[in-house]
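Only one protein chain is missing from this complex, and each of the others stays in its spot.
By letter and in written order, the chains are A, B and C; residue numbering begins at 1 in each of them.
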Amino acid sequence: MATRTPKLMTVEDAAELIRDGDTIGIGGFITTNKPCALIRRLTRLRCKHLTVVAAPSGPELDLMLANDMIDRLITPYCGAEAVSPILPFFQKWAGRRFQVDEVDNGTLIAMLKAQIQRVPFLPVNVVGTSIPDLNPRVKVIDDPFGGPPIAVVKPIEIDVAIIHATRADRWGNVQHFGPLFIDHLFAQAAKKVIVTVERLVPNATIRGNALLTSLPSAFVDVIVEAPYGAHPGGSHNFYRLDTERLRMFVDGAKAYFAGNPEPWNSYMELFVDGPATHGEYCEMVGMSNMFKLSLERLDEES
Amino acid sequence: MATRTPKLMTVEDAAELIRDGDTIGIGGFITTNKPCALIRRLTRLRCKHLTVVAAPSGPELDLMLANDMIDRLITPYCGAEAVSPILPFFQKWAGRRFQVDEVDNGTLIAMLKAQIQRVPFLPVNVVGTSIPDLNPRVKVIDDPFGGPPIAVVKPIEIDVAIIHATRADRWGNVQHFGPLFIDHLFAQAAKKVIVTVERLVPNATIRGNALLTSLPSAFVDVIVEAPYGAHPGGSHNFYRLDTERLRMFVDGAKAYFAGNPEPWNSYMELFVDGPATHGEYCEMVGMSNMFKLSLERLDEES
Amino acid sequence: MALANVPESLLEAPPYPMELMAYFIAQQMRNGDYVALGTNLPVSTAGVLLAHLTRCPDIKISALSYFMHLARVERFHDLGQVASPRLSRWAESIWSLDALLDAVPRMDWSFTGALQIDKFGNTNLIGVGDDPTNLKFRGPGSVGSSTVAAICRNYMIHVGSHAPRVLVERCDFRSAVGFGEGGDHRQRLGLPGGGPKFVITPKAIMDFEPESKHMRLKHLLPGVTLDEVVNNTGFELMIPEIIEEIDLPSRKELGILRARIDVQGVLRR
Partner (left out) sequence: MALANVPESLLEAPPYPMELMAYFIAQQMRNGDYVALGTNLPVSTAGVLLAHLTRCPDIKISALSYFMHLARVERFHDLGQVASPRLSRWAESIWSLDALLDAVPRMDWSFTGALQIDKFGNTNLIGVGDDPTNLKFRGPGSVGSSTVAAICRNYMIHVGSHAPRVLVERCDFRSAVGFGEGGDHRQRLGLPGGGPKFVITPKAIMDFEPESKHMRLKHLLPGVTLDEVVNNTGFELMIPEIIEEIDLPSRKELGILRARIDVQGVLRR
């Protein structure tokens, strides 16, 4: 009898599935559950001419922008909240070195849902904003039922979605121990789906908690076991964001624009181009530093 | 300090919240997780001139149709699968004693989502079917992006949604131990939401399993503790459907149309008009009969 | 379960018609296909499971709201109820109906029934008659068929009787579009899915001629004559020059079908 085919790959092999010119979808939310290990690898490869469709984004996106990997960007936000309300490469180069198709969360979600549902457009409540002027996929049309004109947005095809989640089995069943954000929409809209997870678990663990499965194997092509795969961002119920290393990133980027590229180049060398694998990256950060990010430490008091 | 207000009511009081002429939304799916206790009470009250928007439906709907409670019906299905692929009152009176606005699951879902998202319409892939001809809310329009014409459906306002779920706390946080079907859409689309549950649980139980909460208290107005509230249908992880009593229903209805109203009248008296409360209904069925429906009994072997 | 455990007596009878239909369905499946199973469709359920338990361990099954992997199930106790509590413990994920509908573009196969089918594979679950306010026969409703048939990659239509009132020149209503008016009409309507692939009745298996999309005889079930099919079809069925014999399952496959999948023998009637 034939046996079920596992979907496991390494970070390094999975990154090779993304080609220059692809449209990629990035899950997570700002500095939480971003597939950073995979994006670092893509950056090390200097993948080019990407169209990036992303949930509200943080430094992982700025890293790609810094390395001129993105031709066209579709995201509602690029910042790192308290660490840096807006990120340097995005801020300085938006519109100049890469095109921005302006969206808000609602427009982005509708764009993905139109693709998922195979409908030519979905309406969005952005009439009167600049979004119809600043996004070629958005158009204002007459309401066929006689109401005021309404904005509609066209679907977008995603070649590869990259997502970070809590755990999965080897067959591709994924669980998030926290908010899904719009990871499920990227998975449904994409032709190929790569998910990095903190932990691989037995299929019986998934089946025993089937209500928690956020992405069934029918939507997932590749599972990558990558503990700390969302670092320097946070990961649901595992670790919080690494403020210290995020500041190194932001300070390096700011120095770059202040005419001092040294700290930025050093950041790139230490954390992106240096480590040959995700394991080596973790060692570069230092596992004692990683362990300090454990969420339980926050819970001492409350 | 002011304290949080519980949302608890009895089946009998909750039914009074629905008025003649209301548009009601009914959750569940065919013979699973239907709010039958509430519907029996509404039927005992002979609530009239309802517009009913329902997920695929079973005998609870046929019971309402039998009692002339519905003026307009919007549901993709009315049957009881193996027990009766199509239900008698629906089959005999559709179009004659009540109007049917034809939908399939996709059209119904889009109609609810349009209401939820406050957009004037949503597209649906039903061009070429009879649905645009048989549903005044559906219209075929030109694609503003130059593709073939596409069907769009208008939103529908729901006055009261009625839903049956597994458990809830007194504040209105609801959990389903099985498929949600489209219960969440009814809850989001409705002005008022009544949920009957098998069990009331402490808030700490909900918080300890917050990922399982299917309807947060922000969407729920009334919680009714109604064990066996989905009987004679089944309830996720509690009891399977009561084939014996469903057959009594179907046989009674068939006899009615064969010119022998006696079995039907007797069914109505025994199970609908007789019992003054949901508790009395359960006693009429017989608790030994109820206990036989426990799902665990099915699991002896596999 | 090793074949050695299948009692010899279970293999004595040659394949029954419904077993052959199931086997035909099994042969269409490819490993990795994503397939939606319905309730009360034991033939298609048996066919998909037969493929799953033999050649296709990576088949992904959705049964109502459950995403399940069933290759390790020892025995199926009720082929009509694949979303049963007994099987739901094999579920790896449980999704809402709207999320499931959003998954349909990835669906390789689904199955639907019909009150009527016409020669271009359009189907009707709404009703028979010409006045919707006064139907001769009211059907149960479109359920999910309209949108699923529009979007999923392929589907099969399965009806319980092969008769002129079922296979009709023109459906009184259309709950799902097959190939519309034939030819490239489906594409012109902008429907994203591939349309119906096969029609399965108790007498025959049909496909659609690739250009005209006209329904065409493919296999006769054992003991059924061509005349019987032609006379019981309410439209002019395309008849190919050679009607291929339907493939027969191996003893091993028949053993799995009878001993593990159809333990109640609902297909052996």
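By definition in this document, a contact is a pair of C-beta atoms (placed from the backbone, for glycine too) under 8 Å apart; a residue touches a chain by one contact, two chains touch by 3 or more.
None of the values given here were measured: they were computed from a predicted structure.
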item	value
Partner chains on view for the chain not depicted	A, B
Sole contact to the chain not displayed, among B:Thr51, B:Gln117, B:Ser130 or B:Thr196	B:Gln117
Contact partner of the left-out chain, one of A:Phe181, A:Phe219, A:Tyr256 or A:Tyr281	A:Phe181
Candidates A:Ile26, A:Cys78 or A:Val272 - the one touching the absent chain	A:Cys78
Where the unshown chain meets subunit A, residue by residue	29, 55-56, 75-79, 81-82, 85-86, 90-92, 94-96, 99-100, 102-107, 109, 113, 124-131, 134, 143, 147-150, 178-182, 184-185, 237, 240, 295, 298-299, 301-302
Subunit B residues that touch the omitted chain in the full complex	1-5, 113, 116-118, 120, 169, 171, 173, 184, 188, 203, 206-207, 210-211, 213, 215-219
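Heads up, the rule we're going with is that only the chains that are shown with their structure count from here on.
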item	value
Any chain in contact with subunit A as well as subunit C	B
Maximum centroid distance from subunit C, chain identifier (CA atoms)	A
Separation of subunit A from subunit B, taking each centre as the mean of its C-alpha atoms, in whole Å	39
Distance from subunit C to subunit B - Cα centre to Cα centre, in angstrom	29
Contacts with two or more other chains, residues of subunit B listed in rising order	124-125, 143, 147, 150, 178
Multi-partner residues of subunit C (at least 2 other chains)	66, 89, 94-95, 101, 150-151, 190, 192
